[in-house]
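The complex is shown incomplete by one protein chain, all other protein chains being positioned as in the whole.
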Amino acid sequence: MDNAMRINPLDERMFGGNGVSLAPVGPRERISLRADEKTAKALGKALGVDLPFKPGSAVSKGGKTALWIGPDEWLLIGPDNGSISTTLSQTGKQVFSIADISHRNTAVTITGPNSTAVLNSGCPRDLSLAAFPVKSCSRTVFGKAEVVLWRIRKEEFHLECWRSFSDYVWKYLADAARSA
Amino acid sequence: MLLVHCPYCEEERPELEFAGAGEAHIARPANMADISDEEFEKFFFIRENQKGIVFERWRHIHGCGRFFNAVRNSVSDKFIKTYKAGEKKPKLTKAEIASVLPPAKGTPANEPIHTAPTTTGKGDAK
Partner (left out) sequence: MSTSTPNAGSNRIAGHGRLSPAKTVTFTFDDKVMTALEGDTLASALLANGIHLVGRSFKYHRPRGILSAGPEEPNALIDISRDSARRQPNVRATVQQVFDGMRAKSQNRYPSLSFDVGAANDVLGRFFPAGFYYKTFMWPKQAWDKLYEPIIRRAAGLGNAPEEADPDHYANRFAHCDVLIIGGGAAGLMAARTAAKSGKRVILVDENPDFGGALLSDNTVRLDGKSADEWTTETIAEIEHLDNVTLLRRTTAFGYYSHNMVSLVEQVTEHMAQPDPDLPRERMWQVRAKQVILATGAIERHLVFADNDRPGIMLASAGQAYLNNYGVTPGHNIGIYTACDSAWATAFDLKKAGIAIAALVDCRAEIDPALLAEAEALGLRVMKNHAITSTAGRLRINSMTVEPVNGEGKTDIPIDCLLMSGGWTPSVHLFSQSRGRVAFDEANGRFLPDVYTEDCISVGACNGTNEMVEALAEAAAAAEEAIKSAGGKPKKVKPPRVEHASSMNGFLIGAAKGAGPDDFVKAFIDFQNDVTAKDIRLAVTEGFHSIEHVKRYTTTGMATDQGKMSNMHGLAIAAQTLGKEIPEVGLTTFRAPYTPVTFGALVAHSKGDLFDVTRRTPMHDWSEAQGAVYEDVGNWKRAWYFPQAGEDMHAAVSRECKTTREAAGIFDASTLGKIEVVGPDAVKFMNLMYTNPWDKLGVGRCRYGIMCREDGFIYDDGVVGRLSEDRFHVTTTTGGAPRVLNMMEDYLQTEFPEWKVWLTSISEQWAVIGVQGPKAREIIEPLVEGIDLSNEALTHMSVAEGKICGVPTRLFRMSFTGETGFEINVPADYGQAVWEAIWERGEPLGMTPYGTEAMHVMRAEKGYIIVGQDTDGTVTPHDAAVDWAIGKKKTDFVGIRGLKRPDLVAEGRRQLVGLKTKQAEIVLEEGAQIVDDPNHPVPVPMVGFVTSSYWSESLGHSIAMGVIDGGHGRMGDTVYIPMENEVIAAEICNPVFYDPEGGRVNG
């Protein structure tokens, strides 16, 4: 029997125009990692990505990214091959928590000169480069949805939200992009 | 809409990212099962609900997710400080308290005035 087919609510959506493009990110491995600082350092070594300890910062290496979410919480994003969880579950006696949230979250990439204007239609944060520079990340709100926002480049953002909020988030972004 | 300084994110963030969580520095008794009715009442039901300086809990629920404490003047809505959960209740200086006072009552004085009306006006251009 064939394996069950994967269906994401953002499949096949696309938006472009008015200085902003929206695109679904596609399947990724996502792990919510909870650990104290000492353990996190060791886990970062194992992963090959130094986990960030500066609030609101993201570190990427070798296709994997660790986003600082809280003082003992990281969102790890990598290719859809389970390598993060495999690596972390082979780290021996360390005390920490990983939970697979690859399907809980889905994400949109927002690119273009108007990306901050579109995001600021629903996100109350200051997204200027001074306040939210490249490699910043944060859990925050967008309209009525909770999101994780990560600035990959000056004009490229990665916006994560829970699966059932993604239709709302996408439509809100597209509505804002109409008039950006 | 308030700006709240999150002691974990080390930044001021918009109120939309936070949820209030009631009065601060009410510890759950370690011998919970054995406390008296009076102690339970005090722990669970009685709150200061001050007009003025309040010690309160917030959760950065749409941010780092941490609970923390804040000192705020509930009239002026100005914060003196925020600090991490578990830290001691801070002693406030007079200067800190003064810095968050609402302005002293000047005009407009919105108090009702209980004076008999007069009919001779002096503002009229006669």
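Every chain is named by a letter (A and B) in the order it is written, and numbering of its residues begins at 1.
Convention: a contact is a pair of C-beta atoms (placed from the backbone, for glycine too) under 8 Å apart; a residue touches a chain by one contact, two chains touch by 3 or more.
If you're wondering where the values come from, they're calculated on a predicted model, not measured in any experiment.
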> Footprint of the hidden chain on chain A, which residues?
Replying inline: 1-9, 18, 27, 32, 34, 72, 95-105, 117, 120-126, 128, 131, 143-145, 162-165, 167-168, 171-172, 175-176, 178-179
> Since one chain has been left out of the picture, which residues of chain B touch it in the full complex?
Replying inline: 1-3, 14, 19, 21, 27-28, 32-35, 37, 40, 43-44, 57, 59, 61, 65-67, 76-77, 85-86, 102-115, 117-126
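By our rule, only the chains that are shown with their structure count from here on.
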> Roughly how many whole angstrom separate the Cα centroids of chain A and chain B?
Replying inline: 35
>> Taking the touch rule as given, give the residues of chain A at its contact with chain B in the complex, in rising order.
In response: 55-56, 69-71, 73, 124-125, 138-141, 146
> In their shared complex, at which residues does chain B touch chain A?
Replying inline: 1, 8-11, 13-14, 16-17, 62-66
